[in-house]
Structures are given as C-alpha cells and as structure tokens.
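One protein chain omitted, others in place.
Up next, subunit A:
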Amino acid sequence: MLENIKKIIADQLNVQESEIQLTSSFKEDLGADSLDLFELVMAIEEEYEVEIPAEDLANIATVEGVISYLKDKGVEA
C-alpha cells in the first residue's frame, strides 16, 4: 500500500516520491495547507472507496497515519 499511497501524495502535493517517508507529516514536511489536505483526502477516498469524515483528519497527519487509518477501515494492504 505504501507505494500506492506515495504515488497519490506525490501527485496531489506536487512533491517527489523520494521525499516521502513513512513518518513524513503532510503539513510540516511536505508543505501542505488545509486545501491541499482536502485534495489528498478526496483522492484517497476515491482510490480506496472509503469515506473519511472531517473529524478524522486530525488522525491522519502523516503517511503512516493514513496507512493505519485505512487498515482500521478494513482496506487490504
């Protein structure tokens, strides 16, 4: 899943895949603002066919945060 997530992040935030680490924070490390985060969340929702309510956004501030969130939602790795 990591590779696929990296691709989505790189696409949405206009960063190089090589810059993205498991521990990367979208805001601090990858320079995303709140509008970028919505862009990213919408792309992830579409790719994995999940619904991510706004309340959950706080829990997915990092790349590993997204992965564990998706696993909790039952998305297959």
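Going forward, a contact is a pair of C-beta atoms (placed from the backbone, for glycine too) under 8 Å apart; a residue touches a chain by one contact, two chains touch by 3 or more; residues count from 1.
The rule we apply is simple: contacts and distances are computed from a predicted model.
According to its UniProt record, the chain left out of view corresponds to "Probable nitronate monooxygenase" among "Heptaprenyl diphosphate synthase", "Energy-coupling factor transporter ATPase", "Probable nitronate monooxygenase" or "Acetoacetate decarboxylase".
With the whole complex as reference, residues 33-35, 38-39, 42, 53-55 of subunit A touch the missing chain.
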